[in-house]
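All protein chains but one are shown in place.
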Amino acid sequence: MVVTLLLLAASAPAQTAPPDTVPAPRPPSGLVAADVPNDAGRGIDLTWKGSPDDIAGATIVTQYHLARSTTPAGPWTLIDSVAAGTVAKRDQNVDRGAEYFYRVDASGPGGITLAGSITGPVRATSQVINQTRWSVMVGTILFFGFVLFFMASAQSGKKPFVRRIPGIDAIEEAIGRATEMGRSVLYVPGIQDINEMQTVAGLVILESVAKLTARYETPITVPVTYPIPFTIAEEMVKGGYLHAGRPDAYDSNSVRFVSPEQFAYVAAVTGIMMRDRPAAHIFMGSFYAESLLLAETGFATGAIQVAGTANVHQLPFFVVACDYTLIGEELYAASAYLSGEPKLVGGLKGADLMKILIITAIIAGCVLESLGQHGFKLWMTTQ
Amino acid sequence: MKREVPLFITAVIGLFMILSFFVPHQWVSVPADFLQGSAVILVAFGYVLGGANALRVNFDGISRRSPGWQYKVVLVVALLTTVTVGAIEGREFLNPGMRSKWIYDWIYSPMASTMFALLAFFIASAAFRAFRIRTVEAGLLAVAALIVMLGRVPLGDLLTDWLFQLKWLPGAPHTLHLSTFQEWIMDIPQNAAKRAIIIGAALGVMATGLRVILGIERSYLSGED
Partner (left out) sequence: MPWISKLDTLDRRWLFLVMGLLVAGPLIFPAGLPLKVSPPVRSFHDTIEKVPNGSTVFMPCDYDPGARPEMVPMTKTAFRHLLSKDCKVVVTVLWNAGPGLVEATLNEVAREFPNKTYGVDWVNLGYKAGDDAVMVLMGQGIKNAFPRDYRGNPTSTIPLMNNVRDYSSFPLMVNISAGFPGTKEWVQQVQSRFHLPMVSGCTAVSAPEYYPYLQSGQLQGLLGGMAGAAEYELVRGEKGLATKGMDAQSLAHMFVAFCIVFGNIVQRLKRREAA
């Protein structure tokens, strides 16, 4: 009976589809599910080989449906649908440590074709160390090691030699000139908030500058953009006067909160320059478009100007319009220079040694790449 | 304790955040994410603090009739008006027809644009007055500046294409444009110098950060050492 039915089926005329019916797509294959590396167990990466009917320009396949289950038999939950042509997707809605099974189905106008097989079990797990960041970790440990070693070495009496930076010497010269002319010093600690390291550096230098102005009995004006740097600037100026032995000379109105708005701030500061005519302007911190407005207005008043910033796009304006400019990391080094504290000067040497290491790594990397050896570059590449 | 507690908190949180860059495990990443979110809230709070500070400082100046106190009156009136209008209008404060939108479109926007536009004038005066070629390096800088400035605009190529005709050189492009020189300067020497400054500045940031985290740099705290 069965053989008869099979024979009847075989001999039946072939049912050809009408010309305008799109056939159901053939299923995708080769689904691979793997734990996302170097994360906190938050994702599983899925990759597959597309359906043979997934051809650019054709519309047999329009989407792939990704389904997930905690058991091979289901029930299956649709987790995502991706456009035809896509062969990878990350599932980020997983529970850490749970076992999952995955399936990818092809869908098109002709219908949905379920996957021929399922993949699993796979678990999303946490990793303790990000394996791609070893180079950064080694570099960080070395850098911290160098800095701490030379700090300790400098404190024990072996203070390293540091070359003179004219811009830093010019700060005392500028304050001296303001004193001779009987006018004040204007100090601008940049326009960014305390989360910017240049602002921290600018405020640290402020203490040394305030100590000098206290010693020379020269008034100082410090306009500040944000509230937190404002309170820290007050402490720095107060501290400077205290360390100079002149706490009674401290004027609480010397530090002024102005505005976080960039151009409102620069309007206020240029107003101070034109009205109060400070004889020395010191710009130390992070600056943006207002740098030329400040420096050029300051020049027009005839003041001596010293600037320092690590924002390289503003350096040309300061170089052109100011008498002295600290470039890039010279801003961060300035506090060590001005205070002369052995610990801080030792830290400079540590940073210099790290720079030598980086230069060596760059040269070594260039040579190895030129020789077709990519291991070093791969080790340095992070994710 | 007034200084030790903040220093301890700074050290612990600073080192923890550095660790979070290397350790993706949830015991580190979840608290680190929480701290990142807390930082956002702290920054938002800062605006409240800033407004209060602005009022305190300016009221003080007005009451003492310090020089320019009239401008302080204008500032306080403008600040209070803008905040009050914005608070009354609520979430839709920048919808068309709102008074806050009027202040933004007709006062704030033009003033901000005007201040930024001043740069064009100041660059001309700085270029005339301050850009002095006194050394070989300054000369190189001036030549590079001229090439980049003129190469960035269409007029540069238009005026100089006749200078760089290379029809006579087999295999060379017909004309070497000024903009080509400009692109080379931006891609090669400028890029190299920028990279070096960025690397140096990044090391400076790390060194300063380390000093703050380890409490070596502590002058931002009040009181004596």
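A few comments on the model shown:
Chains here go by letter, A and B, matching the order in which they are written, and residues are numbered from 1 within each.
Throughout what follows, contacts are C-beta pairs under 8 Å (C-beta built on N, C-alpha and C of every residue); 3 or more make two chains touch, one makes a residue touch a chain.
These figures come from a predicted structure and were not determined experimentally.
Within the full complex, the residue among B:3, B:25 or B:152 touching the omitted chain is B:152. Within the whole complex, the absent chain has one touching residue among A:72, A:85 or A:145, and that is A:85. Screening A:24, A:142, A:312 or A:357 for touch with the missing chain picks out A:312.
Within chain B, the residues in touch with the undisplayed chain are 33, 36-37, 39-40, 43-44, 47, 91-92, 94, 101, 104-105, 108-110, 112-113, 115-116, 120-121, 123-125, 127-129, 131-133, 142, 145-146, 149-150, 152-158, 177, 179, 183, 186-187, 190-191, 194-195, 198. By the touch rule set out above, chain A reaches the unshown chain at residues 83, 85, 90, 92, 192-193, 195-196, 261-263, 286, 288-289, 300, 312-314, 382-383.
One rule holds in what follows: only the chains that are shown with their structure count from here on.
Between the Cα centres of chain A and chain B there is a gap of 14 Å. Interface of chain B with chain A (complex): residues 18, 21-26, 29-30, 39, 43, 46-47, 49-50, 53-54, 57, 60-61, 66-68, 71, 111-112, 115-116, 118-119, 122-123, 125-127, 129-131, 194, 197-201, 203-212, 216-217, 219-222, 224. The touching residues of chain A, when paired with chain B in their complex, are 38-41, 96, 126-130, 133, 136-137, 140, 143-144, 147, 151, 193, 195, 197, 200-201, 203-204, 207, 226-228, 230, 232, 235-236, 238-239, 242, 253, 256-257, 259-261, 263, 266-267, 271, 275, 289, 292-293, 295-297, 299, 310, 312, 317, 320-321, 327-329, 331-333, 335, 343-344, 347-348, 350-351, 354-355, 358.
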